[in-house]
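Omission of a single protein chain aside, the complex is shown with its protein chains in their original locations.
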Amino acid sequence: MPPSQTEQSLNLAWVLLGAFLVMFMQLGFALVETGFTRAKNALNTMAMNLIIYPVGVIGFWLVGYALMFGGVSEWPSLGGPAAPAHEVALRVGGHAFGIFGASKFALVSVAHDPAALAMFLFAAVFMDTAATIPTGAMAERWKFSAFLVYGFFMSAILYPLYGNWVWGAGWLSSLGLLGLGHGHVDFAGSTVVHMTGGVTALAGALVLGPRVGKFRRDGTILGLPGHNLPFAVAGTLILAFGWFGFNAGSTLSASDPRIAGIAVNTMLASAGGGLAALLYIWGTAHKPDIAMACNGLLGGLVAITAPCAFVAPAAAVLIGVVAGLLTAVGVIGLERRLRIDDPVGAIAVHGISGAWGALSLGLFADGAYGVGWNGVAGPVRGLLFGDAGQLGAQCIGVLANVAFVFPVAWGFFKLVDRAIGMRVPAEVEWSGLDSLEMGSDAYPRG
Amino acid sequence: MPPSQTEQSLNLAWVLLGAFLVMFMQLGFALVETGFTRAKNALNTMAMNLIIYPVGVIGFWLVGYALMFGGVSEWPSLGGPAAPAHEVALRVGGHAFGIFGASKFALVSVAHDPAALAMFLFAAVFMDTAATIPTGAMAERWKFSAFLVYGFFMSAILYPLYGNWVWGAGWLSSLGLLGLGHGHVDFAGSTVVHMTGGVTALAGALVLGPRVGKFRRDGTILGLPGHNLPFAVAGTLILAFGWFGFNAGSTLSASDPRIAGIAVNTMLASAGGGLAALLYIWGTAHKPDIAMACNGLLGGLVAITAPCAFVAPAAAVLIGVVAGLLTAVGVIGLERRLRIDDPVGAIAVHGISGAWGALSLGLFADGAYGVGWNGVAGPVRGLLFGDAGQLGAQCIGVLANVAFVFPVAWGFFKLVDRAIGMRVPAEVEWSGLDSLEMGSDAYPRG
Partner (left out) sequence: MPPSQTEQSLNLAWVLLGAFLVMFMQLGFALVETGFTRAKNALNTMAMNLIIYPVGVIGFWLVGYALMFGGVSEWPSLGGPAAPAHEVALRVGGHAFGIFGASKFALVSVAHDPAALAMFLFAAVFMDTAATIPTGAMAERWKFSAFLVYGFFMSAILYPLYGNWVWGAGWLSSLGLLGLGHGHVDFAGSTVVHMTGGVTALAGALVLGPRVGKFRRDGTILGLPGHNLPFAVAGTLILAFGWFGFNAGSTLSASDPRIAGIAVNTMLASAGGGLAALLYIWGTAHKPDIAMACNGLLGGLVAITAPCAFVAPAAAVLIGVVAGLLTAVGVIGLERRLRIDDPVGAIAVHGISGAWGALSLGLFADGAYGVGWNGVAGPVRGLLFGDAGQLGAQCIGVLANVAFVFPVAWGFFKLVDRAIGMRVPAEVEWSGLDSLEMGSDAYPRG
């Protein structure tokens, strides 16, 4: 039964409010990243978090939205007429597997279609989240011009392609045709948004290399502590706030009573993640490291993003706890074992916990939600509730993310490096990017 | 008439959005408290405000929600089937007076019940508000491990019990049976949330004692000014923002047109409180003390929280003005007369203004709202509109809060003090809790 006019209005309002909340997460990222970086780069870090928004919005408006959702003709919960849509697909064995969309460029064909416009807004702020993640891992050494070029590439090309595969009628959503559960299911973006951001961040951090002085020749590692931990905590709370819009808004409908369980699961997983990381680091490093608690809490949020609609509250706590531990172990391991310099822990928070979140759905989805998801009959169930194929689809989605995003991002960054240079000169890094790259200190003296 | 399906959806969305806003108040508390404390303890103060959220959420999920709302079987505005409920009650003279709920532990029995889950979310962020209040009054000297134990106790036991008595079918809501108006009425938590937090803060501040150097042997009092007043002002604005969700969300329904008046009263009382405190302190101390204006504004918000749905706009202004003056006088009196060290003024803001708010309802409720409240016929009226019994019920609620919360909190803190110690060693306090207790400065130097 299609929603009534009033339900459509309610759903439209819900999607818009969700989008507003997600947009506000940009400030959360800005404060977390700036708090975890040094004062001499504080303006540069804030600047990347500010500017990724306009750059990404323009790139997504011109091209990205078309690639990602150009193959979708309507959003039933939001009403409105079906718009012309076109998905470029491969035909394999009689089945179509979508690769990218190709309509609605610059919103011209849907300039007055409320449902398409609301979805643009909602999709744009999700893109923005993915695009801002690498600015943390690549902070304190990234050339601002190279960052700007990245912003267009990420928003117009890289993010939309993988997003199309999961949410835009693309091939990962069609894996159910091959008997793999409901295809790759990612309710609000553990893979689409967070892994894409985290894997891109990994590629970028590798191309840039560590900050000057981070890894010494004698094998010791310098802490290079961030300059304002209250900022980082404030940013974490802002992210936890905005995440309610991220997850509960992803029903695209307030008529769907599942929004309550989604919000509760989001809260519980963040709590489990924050507490687990805090206790883990307190037990192992003998201090209640609040930076790690922040990252654990965020890891819990990242992980619950995929399964939030499909699992029970107790499972959400467990998913959060595991994510918190994985994040803590990941942050430490990336630095100490792999000697990758990620000033804010973005790769672990978004990449590792994002992968875990997608897999956890394949384990704990309890069949209480998702009837007909991706056109497959019955609800979504994980391995523990009888559907091993769903776990398979989740694995494929995770692997596809790494296999696609990493090399493309790596190649893109290498290309930019050749063309205009990715990294600021060493003397700029020593003095700080603020004065020499941005032209102003973050905290000028009167 | 039960709400239509669409109304239920709207109400569910309203409750969730209200909960999101209240959750965001955590950042407001964090910034107010951190701004009002010293730089050497800034990370510790932020940390308590961050960690109370996950700790409280887990404690409330496991036990607290069951104690508080285990006796409530349904939320009519949110729809859904009635869930099994159980309230442990005393029978006195044929009447049942509830003491605590005992169902829905860990949300197991309501894992897929949207109304119960939405109420969990809404109730959890209210618990979080109450639980974070003492972290201000007890800042700059509280051991982090003792704080953590407190977090579980407050969220799982102390807050839920008093909350049950007023909102969860408990005895204070049944005082109407004894002819005392509609029983104790607290629309959004002047007593349930704010007095509970403020009285617990008082007990904690007494058990901890004042900060080193606050009260000198010669009788002089040191200011120990906070390190970042812009943070405090920012936090105040965030609290004023989130408070709209606190009060207007407490209808549990957007179909109730009273939400408009509630929001307006919330705004007007905050304005009255802020302005009154500013002018009072300007007149008496000859400087427009902005810290006091912040506390006055917050005092106005605390006070209007109980009566916001029951009074006219002009009464809201008056309630706010009185709250602002009480807060200012209270902050000064607690420090100078009672020599209690509350770095942020939480006891006055939440305890004193909370009590005033509950009483003000017993004076100014004008009979325009609350028909059938707590099962009593007719609307809610205060003394000035003909119902002296209502004022009696308000007084009993306030006295019960002090009589129950204070000794229990005091005893609990004393117990923790014996078991693991409540206070950091003097050398930690001198150096700052950040470096020695938390393991990192709030503002490390590059």
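Think of it as A and B in the order they're written, each chain with its own count starting at 1.
Convention: a residue touches a chain if its C-beta (ideal position, glycine included) is under 8 Å from a C-beta of that chain, and two chains touch if they have at least 3 such contacts.
Just so you know, these numbers come straight off a predicted model, no measurement behind them.
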{"item": "Residue touching the undisplayed chain, where the options are A:13, A:83 or A:329", "value": "A:13"}
{"item": "Contacting the left-out chain in the complete assembly, out of A:91, A:112 or A:337", "value": "A:112"}
{"item": "Which of B:136, B:189 or B:245 contacts the chain that the document leaves out", "value": "B:245"}
{"item": "Contact partner of the left-out chain, one of A:32, A:55, A:269 or A:383", "value": "A:55"}
{"item": "Where the missing chain touches chain B, by residue", "value": "4, 6-7, 10, 14, 17, 21, 38-40, 224-230, 233-234, 236-238, 240-241, 244-245, 248, 254-255, 257-261, 263-264, 267-268, 270-275, 278, 285-291, 293-294, 297, 312-314, 317, 368, 432"}
{"item": "Touching residues (missing chain, whole complex) on chain A", "value": "5-6, 8-10, 12-13, 16-17, 19-20, 23-24, 26-27, 30-31, 34, 42-43, 46-47, 49-51, 53-55, 57-58, 61, 79-80, 106-108, 111-112, 114-115, 117-118, 120-121, 124, 144, 231, 437-446"}
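To be clear about the criterion, only the chains that are shown with their structure count from here on.
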{"item": "Distance from the mean Cα position of chain B to that of chain A, given in whole angstrom", "value": "34"}
